[in-house]
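A protein chain is absent from this complex, but the other protein chains hold their places.
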Amino acid sequence: MEFANDFLSFNFLGALNIKDNIVNTLIYTAALGMLCLAMEILNLRKLMIPVILLGLAVIFGVNMMNWSAIDLFIFAGLDMSSMVHTDHFTVAFNGLLIFAAGLLFTMSHDFYRDEQHHLSDYMAIIVFILCGAMVLTSFSNLVMLFLGIEIVSISLYILAGSRKHDTRSNEAGLKYFLMGAFASAILLFGITLTYGATGSFEIPEIGAFAASSGMESPMFLVGALLTVFALLFKVAAVPFHFWSPDVYEGSPSLVTTLMATLVKITFFAAFYRLMSTGFMGIHDYTSDILVIVTAATMIVGNLVALRQINFKRLLAYSGIAHAGYMLLTILSINSNSSAALLFYGASYILATIGAFAVALPVFKSSGNESIEAFNGLGRKKPFMAGMLTLSMLSLAGIPPLAGFLGKYYIFSEAIKNGYVAITFLAVLASIVGVYYYFKVILAMYTKPGDETAVQPTLLYSIVMLVCVAFSLLLGVWPGGLMGLL
Amino acid sequence: MEQTAQLVPLNWYLLLSTFLFCTGVMGVLFRRNAIIVLMCIELMLNSVNMLLVAFSSYSGNSDGQVFVFFIMVVAAAEVAVGLALLVSIYRNLGSTDIDILNKLKW
Amino acid sequence: MNQLIFFSLSTLTILSALSMVFSRKPMYSVLSLIFCLFTIAGHYILLNAHFLAITHVIVYAGAIMVLFLFVVMLLNLNTSSDQMKTMGFQVAAMVGAGMLFLVMLASLKSTTLGAFHFPKDNGMGLVEHVGMRLFTDYLLPFEISSILFLSAMIGAVLLAKKENK
Amino acid sequence: MMTILLLILPLLAALIVLLGGSKYASRIALGLAVAELILTGYAVNLFQTAGPEAFYVFHSWIEAPKVSFHLGLDGLSLVMVLLTNLLVPLIILSGFNRTIPNAKGYFSLILLMQFALVGVFTAMDGLLYYIFWEVALIPIYFIALRWGGENRVAITLKFFIYTLAGSLLMLFGFIMLYWYNPEQSFDIRELYTMVISEENQSWLFWMFFLAFAIKIPIVPFHTWQADTYRESPTQGTMLLSGIMLKMGTYSLIRWLLPVLPLGVAKWGQLAMILCVAGIVYASIIALKQRNLKNLLAYSSVAHVGLIAAGIFALNIQGLQGSVVQMFAHGVNVVGLFFCADIILNRTHTNEINELGGIRNLAPIFSTMFTVVVLGSIALPLTNGFIGEFLLLYGVYEYNVWLSVFAGLTIILGAAYMLRMFKKVMLGKPSSAVPEFPDLYWNEKIVLGVIVVIIFGMGIYPQPLFNLVEPVLQDILSHRML
Partner (left out) sequence: MTFLGLLIPILPLLGFLVNGLLGKYLPKGSAGWIGSISVLASFICVLLIFKDLQADQTIRIEIFNWIAVGDFSISFGLWLDALTMIMLMVVTGVGFLIHLYSIGYMHGDEGFTRFFTYLNLFIFFMLLLVMGSNYLMMFIGWEGVGLCSYLLIGFWYKNEPFNDAAQKAFVMNRIGDLGFLLGMFFILFHFGTLDIQAVQQLAPEMAAQGGLLMAITLLLFIGATGKSAQLPLYTWLPDAMAGPTPVSALIHAATMVTAGIYMIVRSNVLFALAPDTLTIILWVGVVTSLFAAIIGLKQNDIKKVLAYSTVSQLGLMFVALGLGAFSSGIFHLVTHAFFKALLFLGAGSVIHALHGEQDIRKMGGLRKLIPITFITFLLASLAISGVPLLSGFFSKDEILAHAFEQNKVIWIVMSISSILTAVYMFRLVFLTFFNDFRGTEETRSHIHESPWTMTYPLIVLCVLAVVGGVIGLPAIFHVSHWLNTYLAAVTEPSALLIHHGGGISHSLEIGLMSFAGIAAIVAIFLMYRKYITQNAIPESDDSMQGFTKVIYNKFYVDEFFENWIVTPAFKLSEWFGNIFDKKILDQLVNWTATTMTSGGQALRLFQGGNTGTYVLAMVIGIVVLFIIRLLI
């Protein structure tokens, strides 16, 4: 009976109770999503994007207030500390993700100009993805992990297939969906076995079990491995990467951006969180597998990217390669390498969004998404070309851009933890990487381009500028993010 | 009651659901019809559910069973989305065969 | 006694599962899956998870499978029988799945589920208990899952709604 | 403070030029570069009185992995900075009276390059140094890419990736050093004093050596060079050959020798042999090059090979010689490439066999060209001689027979340079050179300055020695520890 009261009263309580830290950011975000739908009904499409950005700003603020929060997770008067757990990791990553979402929304205003009638749906879904992301950065229970992953994934299936009349989009959606569902099944099996072994879904207990008797229980180990595989699928690591190039290529460009940036980093955060808490105890057991996967990922990602002609596909493979680098942080989990992950994620997000902010208008005007679309951009639009160049350089990891310090940071952490050989491999791989990033630059500056006028709207320009500016800033003054965690 | 019940060891459930799971996997690999593939995935999920229930009732804490609810929720949602995708694809291609979806490659 | 039920149920489950995988007609597959799901419900009952068994039947047989049937009808696949993959791929698929099974068994074989004793029927599987957990400890996930539903709903509508361009 | 000023001014200059618009780009750039040069002169003056302490800059930059913004300017750095800031104005001036599309980008990139180079030469923190090292690569790449010759694209990309590959190995090496270092920092003082086991040093050596060897370049890592020199615009080639190569040799002295003494002890001999072999090899190739710029490129390979050899000789004469020769070669090679550019600009060809008979058309040009050639074949009383004498002596102290082989450069150098000079300048005017207007004012100034430096250094090099002597002595004595 009493829970019924709570149930009725939770909205107000939950919404007003400032002490519920993570939970209230979650609620606000969800509310924002609802608001989108409401505005559709109230037919205020024009205001939608500004309102969302405003809301995100608020949420960002709220989130940042949690930085020095006490570990108290009241939700509807009930203690939810067995479900979520906020810490600096959560707040930092949430901040990053909200920032990224802000950029994405800014771009989506012009990207979805022609599809106004679906705008609210897209916006709402993206906001919900952000919700899922927040869940994933703060879960302390496998249920939450599962739900978070599913929220993000299912929303992405929808967005990937959202161009209904475009068979490529359909294909991307279905492929992503089938493989994603398959991966979720594997994840569930893993979770189940873990549960069977430990008798609980709560991360702390699992962690305790792993530390104490994890290595003795085969069931737990198998469960852990399956879970890890599922997460490797989500972050597109070899050999679970096959979905990403096709899906990236087929999806609408903005969705590709979303997947490549926000979602990828989200899953990495979740992965890191799981490995560093729940499965910490069996790190030696999983690391052997992860080393192999990491090596394979870096090699495959970089090599295959060499032969790509489609820009989105290229970035997909580069994303795989970067996943390989980021896996290094998960390897070197012993020394708290989450800071490295955060920094690298930030630099990666900035560079990729910057690149897409240039690419979207180009694609729109030229109508094809291959690298040739950029031909002659250097002469037509030096500003855009410069921005794209800097983003590419950042991705290639060339100072003074953030990408370089990110790489350096990750390599340093990995070596610190004694993964010398694999780091050396990473270094070699990143040499290869330079080549395909420069293919884009060369296309802009050396190939003669047709005279299709490219006109980036103000918002795109702003996004480019912001991304590049932040890349440079982080590259020159990394103190803000480095060693934050 | 107890004695008789003792006769169904938990391992058997483990075995059974693992087998079902792999059957589902095989189905996913095996079939070209997206609907069937989806159903096979459902089968995998159900094997998981069964195992969860088994664990929960053998170990005597109900978390597992609660989890099963969530799995059902997600399964339902997934099916809804998946079938919606299928429908829209069928509208374009007139087929639900996944092997004809290979425009995106290399 | 229990064993007997377990075995018979398991056999049915497995057989129906296999038939779903192998039957060429989508229709048959759907039906055999439905049957399979019922047997699984039986397992639930055997495991004293009565409430769950019922929900299972309602959700799956009642909702999900109906949905499947609906789509099968809608895309009138009921008569057609789909062509199979190439022989080599089929073999590969079987081998792959079989390997997976073997590997998992190999990894799990030494599992000792020692302390698990069969629980007394403490009504754990009954609605009030499960409901209690669901609305106290699991309140947050419960709410979160509503977000999931919401976005799935939007998506389903978005994707399935017919638009004439 | 002074150091930061030296470092920042080119950066600001680059921005100003970029905003200044193409019309006045060259003049603004020249003005600012000259200002930088004057500043450098003041710095030299200050150094004489106040010593290196006056240039010490230290701010902590990144905490988590400790990286500090540590700049310093000892004699060695000062010489290199001087070289840089001396050459850049000349290089900019050499761009006058040429039609350069999008001049503002061009000159601001040159100034950006200057910024990075000054950074490389003054950075006293491993990672900071590495960052500048990498940054230096970007402008030159784009200079070559935007303003280069026909088939520049593939060549410059190869150059970029090749050199970057080396650099990344160096980064790896630096990170290893960081974790070997008990203090866990990149600060050069700690890197100098830290102790690393021999086997670690012996493989770390290659991480660094490869990076430098590719940049210098030492045979067999030189294959990017000739093509890149040929395809880059002249100013780019000047930057590359005049200053950028010196990054490698400078780094050998500054980082490789003191930080990895045991590694050097173990592999130095091999490196030495590589260098000497490279000298002979490159000189022989240069004998029969058909393209003027190619020939100069290979001659430059030979020269820097000798410089590197002098460094690995690990004695004060070798090191002194290498520093002097870095300076001298920097000046001479810029002069040579400028002459090549003047010819190209007038005759539109650099094919040696198509040229000829320029001498009696352009007496002033030919005289200056002669002097520069003499400088590069190390005639006494030119700067080249001082360097090569000391270098060869250093090599001699290391091993007599090696010095004999290295000495072949004296003969071969004369052979290919004079052959080139004969075919290009002497003889009867060829069809390619119907008329050949003599030097324009800016060309006169550039070559004039170079000529003056050639003789000045050749006749009175002592100040240079005095500047670097303490540093080099310190490094050498440090190796003995």
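Think of it as A, B, C and D in the order they're written, each chain with its own count starting at 1.
Following the convention adopted for this analysis, contacts are C-beta pairs under 8 Å (C-beta built on N, C-alpha and C of every residue); 3 or more make two chains touch, one makes a residue touch a chain.
Because the structure is a prediction, the values reported are computed rather than measured.
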Among shown chains, those touching the left-out chain: A, B, C, D
Option touching the unshown chain, where A:Pro239, A:Gly418 or A:Gly480 are the choices: A:Pro239
Of A:Ala305, A:Ala396 or A:Val463, the residue in touch with the unshown chain: A:Ala305
Residue, one of A:Met387, A:Val432 or A:Cys467, that touches the chain absent here: A:Val432
Residue numbers in chain C that touch the chain omitted from display: 85, 89, 92-93, 96-97, 99-100, 103-104, 106-107
On chain B, residues whose C-beta touches the chain left out of the figure: 25, 28-29, 32, 98-99, 101-106
Interface with the unshown chain - residue positions in chain D: 158, 161-162, 219-220, 222-224, 281, 284-289, 298, 315-317, 320-321, 357, 359-360, 374, 379-381, 386, 389-390, 392-393, 396-397, 403-404, 407-408, 410-411, 414-415, 418-419, 422, 425-428, 459-462, 465, 469
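The rule is simple: only the chains that are shown with their structure count from here on.
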Geometric centre distance via CA averages, chain C-chain B, whole Å: 5
Distance between the centres, which are taken as Cα means, of chain D and chain A, whole angstrom: 44
Chain D residues counted as touching two or more neighbouring chains: none
Interface hub residues of chain A, defined as touching at least two other chains: 143, 147, 150, 154, 157-158, 161, 164-165, 173, 193, 196, 219
For the chain B and chain A complex, residues of the former touching the latter: 14, 21, 24-25, 28, 34, 37-38, 41, 44-45, 47-48, 51-52, 55, 59, 61, 63-64, 66-67, 70-71, 74, 77-78, 81-82, 85-86, 88-89, 91-93, 98, 101, 103-106
Residues of chain A that touch chain B when the two form their complex: 143, 146-147, 150, 154, 157-158, 161, 164-165, 167-168, 170-175, 177-178, 181-182, 184-185, 188-189, 191-193, 195-196, 199-201, 219, 245-247, 249-250, 307
Chain B contact footprint on chain C (complex, rising order): 1-3, 6, 10, 13-14, 17-18, 20-22, 26, 29-30, 33, 36-37, 40, 43-44, 46-49, 52, 55-56, 59-60, 63-64, 67-68, 71-72, 74-75, 77, 82-85, 89-90, 92-94, 96-98, 100-101, 104-105, 108, 111, 113, 116-119, 122, 124-125, 129-130, 133-134, 137-138, 141, 145, 148-149, 152-153, 155-160, 162
